[in-house]
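Here the complex is missing a single protein chain, while all its other protein chains stay put.
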Amino acid sequence: MFRLLKPESRLYWKHFDMSAQFDPRDPDYATRVTRSFAEQAIMQTLGASLVEVTPGRVEIELPYARSLTQQDGFIHAGVSATILDSACGYAAFSLMPPAARVLTIEFKINLLAPAAGTCFRAIGQVRKPGRSVFVAEGELFAERDAGHRLIATMSATLMAVMSND
Amino acid sequence: MFRLLKPESRLYWKHFDMSAQFDPRDPDYATRVTRSFAEQAIMQTLGASLVEVTPGRVEIELPYARSLTQQDGFIHAGVSATILDSACGYAAFSLMPPAARVLTIEFKINLLAPAAGTCFRAIGQVRKPGRSVFVAEGELFAERDAGHRLIATMSATLMAVMSND
Amino acid sequence: MFRLLKPESRLYWKHFDMSAQFDPRDPDYATRVTRSFAEQAIMQTLGASLVEVTPGRVEIELPYARSLTQQDGFIHAGVSATILDSACGYAAFSLMPPAARVLTIEFKINLLAPAAGTCFRAIGQVRKPGRSVFVAEGELFAERDAGHRLIATMSATLMAVMSND
Partner (left out) sequence: MFRLLKPESRLYWKHFDMSAQFDPRDPDYATRVTRSFAEQAIMQTLGASLVEVTPGRVEIELPYARSLTQQDGFIHAGVSATILDSACGYAAFSLMPPAARVLTIEFKINLLAPAAGTCFRAIGQVRKPGRSVFVAEGELFAERDAGHRLIATMSATLMAVMSND
């Protein structure tokens, strides 16, 4: 029986892990993430910017642009996936040692609502750091009508690749 | 710019939606879930039991049994997936109208750690209810050494099928 | 016992379904797909073009461009996902009735190799058409060194939304 879980289960769920403080192996993690992000040409093409980096957690913002839409005028699901993937990837990258590169092994995205709004924010957060394999989750919010709404979720597996591998 | 999100972003993330109170369309949702769960013969075969049902959220518990293991003595990933799928499915089912049946369209599971422990708890929670399509997330915890540990996460898409469909 | 499957299993696997000829409900399916694709502004932004449309199957081509890359100079995984999602979505759309719109419910992508090459081709193919829910699979090939190589696979769930829904 789960003695501990029962009483506080509703608080426990999700919150436990989210409050986890990850210790970065590289004190310069933020510089490393920022520099790598600047090298992702696609981010400039989309108009996305890096707005927050903490150990194991990254936020990316993307203003709406007509050039990013699918046939109904919403942001294309692939664009949502692109900034979520970068958010998850850099969340993992922030916890990797200095010599590591990050590769996405796979991700899955659930699209909860059409990507309508004036601005979008992708939040990537590590759920399980590993020696070589990291699991991260992402959430995408749309700003609309002075509020914000969850429009997509992602789970991703990332790999740390050492330069001498 | 996300005016609202910035200050409370760390609290906001995950918590917002988790605290969402879903209004069940059927006041007898718990009876309906409990009765349907009792008809899942596989749950008895595995030894799983339904331990909590609230609107949009279901918990299932499974004690360790040697008969459920893979080659290294851990609970097989498919067994973890089975109770997570039922937890997610019934979380969605709890919000469906009385005449609906629930079908799983797809799910994905990330295995964060080997399923070692004395007892396992699968929590399924709806993230996006819909008219016919629901998205739920699941988390699997293992009880071990007087603590509990997150060992798997799931995202699932469920469908409400009306009897006259 | 699977009497039929055994002898020809190796042929059977995958080939069976791939050779399936789908009957489009709309004889003008190709026009409808082509027109909708032209309205996806993101495709022009990326430089992607529609190169083949048959019932339940769509191919999209994307030349390499520096503006689409991640930090190591490869095409960003999200860009790969974008053209695969459109290929899967239009594969499903080609089998939908004239009044339907198509929405992506979810997709998952496995990245098998870095997206290096001079040109990329995304192939989307319906595996299971439905009344409202379609399942499609995608494969992404890179042209490189006079050959081509599978670099990513996708599975996607799409929904037909009727205009009067």
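Lettered A, B and C in written order, each chain numbered from 1.
Convention: a residue touches a chain if its C-beta (ideal position, glycine included) is under 8 Å from a C-beta of that chain, and two chains touch if they have at least 3 such contacts.
All of these numbers come straight from a predicted model, not from anything done at the bench.
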- request: Please pick, from A:A30, A:A65 or A:I105, the residue that touches the omitted chain in the full complex.
  value: A:I105
Task: Sort through B:I105, B:A142 or B:A160 and give me the one touching the missing partner chain.
output: B:I105
- prompt: In the complete complex, which positions of chain B touch the hidden chain?
  reply: 36-37, 39-42, 44-45, 66-72, 76-79, 81-86, 101, 103-111, 114
- line: Interface residues of chain A toward the undisplayed chain are 105-106, 108, 132-133, 135, 155, 157, 159
Field: Sites on chain C contacted by the missing partner chain, in the whole complex
entry: 1-2, 4-5, 9-10, 13-18, 52, 59, 61, 108, 110, 112-113, 119, 121, 123, 125, 127-128, 135, 137, 139, 141, 143, 147-148, 150, 153, 155, 157
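Here is the rule we go by: only the chains that are shown with their structure count from here on.
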Taking each chain's C-alpha mean as its centre, the one farthest from chain B: C
- prompt: Hey, how far is the Cα centre of chain A from the one of chain C, in Å?
  reply: 25
Task: Please compute the C-alpha centroid of chain B, do the same for chain C, then give the distance between them in whole Å.
output: 30
Field: Set of chain C residues in contact with two or more other chains
entry: 105-106, 108
